[in-house]
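Handing you this structure, nothing more for now.
Yeah, one chain of the complex is gone here, protein chain that is, but the others are all in their spots.
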Amino acid sequence: MSRLHVELPGLSMKNPIMPASGCFGFGKEYAEFYDLSELGAIAIKATTAEPRFGNPTPRVAETKSGMLNAIGLQNPGLHAVIQQELPRLAAYDVPILANVAGSEMEDYIEVAEMISKVENVHALELNISCPNVKKGGIAFGTIPEVAAELTREVKRVSSVPVYVKLSPNIADIVTMAKAVEAAGADGLSMINTLLGSRIDIRTRKPILANQYGGLSGPAIKPVAIRMVHQVSQAVDIPIIGMGGVQTVEDVIEFLLAGASAVAVGTANFVDPMICPTLIEQLPDMLDELGADHVQDLIGGSWREACNVR
Amino acid sequence: MSRLHVELPGLSMKNPIMPASGCFGFGKEYAEFYDLSELGAIAIKATTAEPRFGNPTPRVAETKSGMLNAIGLQNPGLHAVIQQELPRLAAYDVPILANVAGSEMEDYIEVAEMISKVENVHALELNISCPNVKKGGIAFGTIPEVAAELTREVKRVSSVPVYVKLSPNIADIVTMAKAVEAAGADGLSMINTLLGSRIDIRTRKPILANQYGGLSGPAIKPVAIRMVHQVSQAVDIPIIGMGGVQTVEDVIEFLLAGASAVAVGTANFVDPMICPTLIEQLPDMLDELGADHVQDLIGGSWREACNVR
Amino acid sequence: MQKKRGTLTVVAQHEIARNIFELTCRGELVQQMREPGQFLHVKVDPYEDLLLRRPISICDVNLETSEMKMIYRAEGVGTKRLSAKSDGVEIDALGPLGHGFPLDAVQPGDHALLVGGGIGVPPLYYLAKELVKKGVEVTAVLGFQSKQDVFYEQEFQELGSVYVATVDGSYGVKGFVTDAIDQEVAAFDVLYACGPTPMLASLTERYRERKAFLSFEERMGCGIGACFACVCHVESDPEGATYRKVCTDGPVFPVGEVVV
Partner (left out) sequence: MQKKRGTLTVVAQHEIARNIFELTCRGELVQQMREPGQFLHVKVDPYEDLLLRRPISICDVNLETSEMKMIYRAEGVGTKRLSAKSDGVEIDALGPLGHGFPLDAVQPGDHALLVGGGIGVPPLYYLAKELVKKGVEVTAVLGFQSKQDVFYEQEFQELGSVYVATVDGSYGVKGFVTDAIDQEVAAFDVLYACGPTPMLASLTERYRERKAFLSFEERMGCGIGACFACVCHVESDPEGATYRKVCTDGPVFPVGEVVV
């Protein structure tokens, strides 16, 4: 077994690196830069039952060491994803994590049931940051009971393991993580974006047409590291860590915090080659840190045995 | 009345700029750089009933466009603040906002009652981000009912207006803001720091001795702007906005978002002259934006009349 | 897999009008810049506070010297930093990206009208050169705010007729490019334009039935089609889920294809 290999529920990964959902489309664009089979896994763009155009533009704004996005879950809909996007990805030797979104419990269930049956979908990632229309727009991801119920329902219909993608916009991430673990989640993805805004001082209006958007990039890494560190010590399911990863040192930091794999989001926009570059740099980094295997680092910031060597 | 003057409960400010609590000590150090009377107000370091040493070091860590701190509310205690620090500040023509902290309701009440009686204390700022020892370490600032109760109790004993300083580490900042407003808060300060962490990949340990710390600086500005934008539309009390202010454009962004005054924290460490520099730059910026008065900008991103001009 | 990312070395940088900079760079990547109207996605510097790349049009290309030019307005923090780069500095660029102006829409002997507004002028220059090379007659109508903002009038003059409009009337025709077209331009076979949205909107209204190609701007994330930041509606389904991406389907679209 290679020193980079990690084994997560449903995802047998050559290495711990995957692009994060929404930051890699369905892979087509990046396939022009490198062979997608090099990746540990791919998290595809959020899929909803129906096609969605998403929010009006501008949809992105830059912030210091970060960016805001309010794409609004634009995607071609479940049918097109199954018919067109997933078959194209089947050409690569890489497990797929299908990000599932919706505005009602039923939407999630429909998408989860159907998409989990596709041969090259190896796991689902429930995007619980979406506002629940029926519950007055409150995000599924802010109330542990609601998130747990959603997890349970999706687990019931899914043919593959289910990861729940946690939103950082809450006071107590540990309670949330435990609730979805208890509801049957096979793993966690964290973190999604922090809710933010920027105002254009000349137009006096928010830059984003949607007013608010999700903050990602290096700016949020400390929040992500803190949450992974807290949650990994409180749950028994693996964590896909993300938020601001740009360098191989960032990857190590997430592993030490307690992530079993690491997703790279915004950095793909800055450097389309970032994922293969990080994968290439990992072995030397392991040597430098005196680690035989990526797995020796997981949770190393709090696991005693790990710190001793 | 000067174009920079703003009038807030208890704080008659020559200009909308004040240093943020904990980032300015009790002013002594900055008095070596400029005349403190130039400032709109001063938020002094959190004061607790007893002297506190705070957390072990390292207490700060750098993050991309931000920093983490876990000072742990080090301060000389109520008595020394009243005897030594406040009298020294009385020499300046500047209103003082006294930041009050504690780990029990009674601590807050004691400090609030005593410190609010000091002549040159013009308002209190309740730091509700502190963990409540009796309630199992849950921060006062994460549960609206608890924050409201604290606000009510402090209002009861305070001789001056009370600002409540909100923590951003919650899902629903608007509910929190409304709860403390209903409990009698005269104003809001927002935001305090986001909880974060960094791990040293060589030692494999969190850089901060305390493991977690508060994230401040430009990295968090989008979160602060979003929260000020949301809350200012939902409450009728004024907001002192803060989080990542470094430039005069940032000041304007906070005003447009809905802040009535702006506090500058971390930037003082980078540039000790930042506050007077911003104050000096404001009039030209108003000219450039075609604004007669700072007050014309407050809430300009959502107040219709303001956008028309 | 064609290489789409490279390092460009600054060869020269000049302020050619008020806040308008002409940046000349050299690098291997230039060999791929064969389609006028494409753009580069530029990382202003290696520092991470300005996280995103900036889209800047390719203004001129010299395949023999492997040199290319960009022209940009130093307005925001990124373009201001870019304007401080001096000779020898290396710039990380992604591109050439997107679909440019279709050259096969004109025949030798045809008359092409090129309409540029402000910072939309640059991509038209490389286009003009390629059109002239092909034997197409070129007329350029360039609009600016004021006399101090005018640039590249001379350069376009070497390739065909040029009419300048300024909003304040301090130079050329007073008013917008459309005023200059009305006063100066008789006929044309194809229209190519790049400029601010109101300009594109009025050109769309006027020339919807003509052979016309417009270059659009939108805030971008990736620049390569992956993030869905730069999406616009199409006229045939203005409220629906059909879309075009400015970064990959555009920035140049036939008139009437996308909602301005």
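Annotations for the structure displayed:
Lettered A, B and C in written order, each chain numbered from 1.
In this section, contacts are C-beta pairs under 8 Å (C-beta built on N, C-alpha and C of every residue); 3 or more make two chains touch, one makes a residue touch a chain.
In this text the structure is predicted, and so the values were computed from the model without any measurement.
Within the whole complex, touches from the chain that is not shown fall on A, B, C. Checked against the full complex, the candidates B:E7, B:E29, B:E106 or B:E280 give a single residue touching the omitted chain, namely B:E29.
Only one residue from B:L39, B:A61, B:A112 or B:L278 touches the chain missing from this view: B:A61.
Although one chain is not displayed, its contacts with chain A can still be listed: residues 64-65, 218. Against the chain not displayed here, chain C makes contact via residues 45, 47-49.
Chain B meets the missing chain through residues 22-25, 28-30, 32-34, 45, 50-54, 57-67, 69, 71, 74, 76-77, 217-218, 246, 266, 268-273.
Criterion: only the chains that are shown with their structure count from here on.
Taking the mean of C-alpha positions as each chain's centre, the chain lying farthest from the centre of chain C is B.
Of all chain pairs, the one linked by the largest number of contacting C-beta pairs is A-B.
For the pair chain A and chain C, the distance between mean C-alpha positions equals 36 Å.
Distance from the chain B centre to the chain C centre is 46 Å, each centre being the mean of its Cα atoms. The set of chain B residues that touch two or more partner chains comprises 64-65, 218. Annotation for chain C: residues 48-49 touch two or more other chains.
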